[in-house]
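Of the protein chains in this complex, one is absent; all others appear in place.
Note that the chains take the letters A and B in the order they are written out, and that residue 1 is the start of every chain.
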Amino acid sequence: MSTSRRKFLKWMAAAGAAATVPEKLSAHEHFTGYPDSYGVLHDTTLCIGCRSCEAACNEVNDLPEPDKPFDDLSVLKEKRRTDDKSYTIVNKYDVEEHLRSPVFRKFQCNHCLEPACASACFVGAFTKTPEGAVVYDASVCVGCRYCMIACPFDVPTYEYNKALEPRVMKCTMCHPRLKEGKLPGCVEACPMEALTFGKREDLISIAQERIRKYPDRYVDHIYGIEEMGGTSWIYITGAPYEEIGFRTDLGITPAPEFTSGALAMVPIVVGMWPVLLGGIYAISKRKEQIAKKEKEDEVTRAVNENQAKADENLKNTKEKAQKDQEFAVEKAVKKALEEAEKNKDSGKEES
Amino acid sequence: MAEEEKQVTRHDVEESRSLFTPFNMIAGIFLIVGVILAFKRFTGGLGAVTNLDHNNPWGFWIGFDLLTGVALAAGGYVTAACVEIFGMKKYHAALRPAILTGFLGYSLVVFALLFDVGRPWRLPYPFIVNQGVTSVMFEVGACVALYLTVLFLEFSPAALEWLGMKKVRKLAIRLTMVLTFLGVILSTLHQSSLGAMYLIAPSKLHPLWYSPYLPVFFFVSSIAAGLSMVVFESTLSYKNFRNKMDEEHKKSRNAITIGFGRAASLVLAGYFAIKIFGVALGNHWNLLFTNMGLWFQVEMLGFVLLPCFLYAIGVREKNVKLIRFTAFWTVLGIVLNRFNVSLVAFNWQLPMEARYFPSWMEIGITLFIVTVGLVVFRFIVTRMPIFYEHPEYSTEH
Partner (left out) sequence: MSETIHTLQEFMTQTKGVIYLLALGFLVSFTWFWTFLHKKDKD
């Protein structure tokens, strides 16, 4: 639980880091990995396929008993892969076109300088340690298995048959042993010195030296210097890499770079979508308002027109009424006058 | 289903009908089998029910329940954007069913993830214990969690009207615009990021499907999926819940079908174009006539270009039947695309015997989850104002 609490502070650390930008950082920062970190050089030309490394790995990591004992070399005939009960395996490759003797190749986590698993893990369960090992923390793992999707070397495996606390299983480069000053189990057990432990820089020099000294014995390439941005485990061999189970089409791009572009779009969407959508919203709102106003204007116009017409009518009627009235009055006056005249006349006559 | 339809057309029989309708019987069987399989999953581990292995850590559940589920639940944000932001008020009747479908869709995605991840009780860990911010999946998880909350709030007015809680409903209605904006932003982010999750594995995904454009492909196709799903869902709903629809809903049905069909046709045309640009970007023309390439052509021609034209014809001729069929076809196309990315084209270089094929139990649990969704959908639409306006609030908007 203490590790969890420590990790909980990462947010805060991130916020704090923004305030104190290391002066060394520039826009084109190139990361070269932890200085003086360790690695292992696997020289397949020295490997005899004795499976001592498998046995040692099983023992130092307290892994379950294998189906077939480690001195049974018949398993070398199959093309095996690591699983949740074994962190490392050795496969045998017959490459008669190139070499008379078969090639044995040890397979385990390559401990990338920029691990795909660490980049992919949404709970940060993987860490590239300054010592070189990529370690996994089961205490936070959710079990989404995205690390297995991401790993170009198909290294992480999963405890599919555990219901309660399934873990991702992979080689730790014996990180706990390194901390105690010991060698990784497999390296210590190798009787042929096919495995060399040391600082990665030194191992690269050793590998280069061997290739220079024995150009007929080796293919002129050190696998792991650049592959996927470089790995802590590096290899030299006498047969073409693609024929002894290596993928040579992985390229040299470190895994985090594959997703950094897409992740960089996140803040752009967050920043610009409100602006874009706000603009569209404003336009549609304005259209709505214009439509509403036009409708209102239409109504007012119609009303006004009606009003005007009504007024006109009223005026006409009024005028007519007045005229009628005037006419009536006139007529009445005229009549009255006439009558008065008549009366006057008749009165004259009467009197 | 046919029986159900008959029953529903006789309006008010629903309350009194027998529990043993074919729908209920089939749903019941799926649920019982599902519970047994779930028990097996949580007592025996993933290995007890799945065909997953160390080379193939993601299978049917990720391909269908997660990738397809999220894409098909896109109708919520697409319709909300149309109606609330673009101001297409005439499609208002489509909004509530779309929001409901989206909300249930996302709930089921999370429900399905509980089966798929090894330690489901730790799902909040990436947010509360340790933030793996470099992971695309962290972004997907954060957005899905937030968007599920947004959908819940967007859906809540219907439930609150049903419960008669006027004051709370008014509060929820006031949030509409903020929620719609948030919904579109979050959907843009996680729909695209589901595609971006595969960016980290260029060595495992076939070059015809792998592209730096993957996030854009996933986002654009989710719009087509959302539009098609609205039409598809309304077709099914009309068959089964016609008696729950008010006159306005029924009247705008065809206009919605035609409008959404036109939009989907347009989006598919653009989607086809950018997929071709993707092939050009990687210069993968030479792969088009390999086995995988032919399969890619089936997807592109049969499930993108064909529905694009079928939609267009349906819209031009006002043939709603054709549009409805095309909606179904497009939904199939989305399923195909997500399966292709996550299962068919993924690990394509492995020898046949090392490839993954789902076990019947994985499909059984997916059927169980889909059935749960259908049952809840039916429960809600037969009770809450989804296909009709609640008489007390019908004067608004």
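As a working rule, contacts are C-beta pairs under 8 Å (C-beta built on N, C-alpha and C of every residue); 3 or more make two chains touch, one makes a residue touch a chain.
Quantities reported herein were computed from a predicted structural model and do not represent experimental measurements.
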item	value
Which residue of A:Val270, A:Ala310 or A:Leu337 touches the chain not shown here	A:Val270
Candidates B:Ile128, B:Val178 or B:Ala280 - the one touching the absent chain	B:Val178
Candidate in contact with the missing chain, chosen from A:Asp84, A:Glu114, A:Glu159 or A:Glu227	A:Glu114
Hidden partner chain, residues of chain B it touches	131, 133-134, 142, 178, 182, 185
Chain A, residues in touch with the chain not shown (by the definition above)	10-11, 13-25, 29, 31-35, 113-115, 118-119, 124, 128, 130, 229, 254, 256-257, 260, 263, 266-267, 270-271, 274, 278
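Criterion: only the chains that are shown with their structure count from here on.
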item	value
Chain B residues touching chain A - in the complex, by the definition given at the top	42-48, 50, 52-55, 57-58, 81, 84-87, 116-120, 122-123, 125-126, 128-139, 141, 181, 184-185, 188-189, 192-193, 196-204, 212, 214-215
Complex contacts: residues of chain A adjacent to chain B	4, 7-8, 10-11, 14, 81-84, 116, 118-125, 140-146, 148-150, 152, 154, 157-163, 165-166, 247, 249-251, 255-256, 258-259, 261-263, 265-266, 269-270, 273-274, 277-278, 280-281, 284-285, 287-288
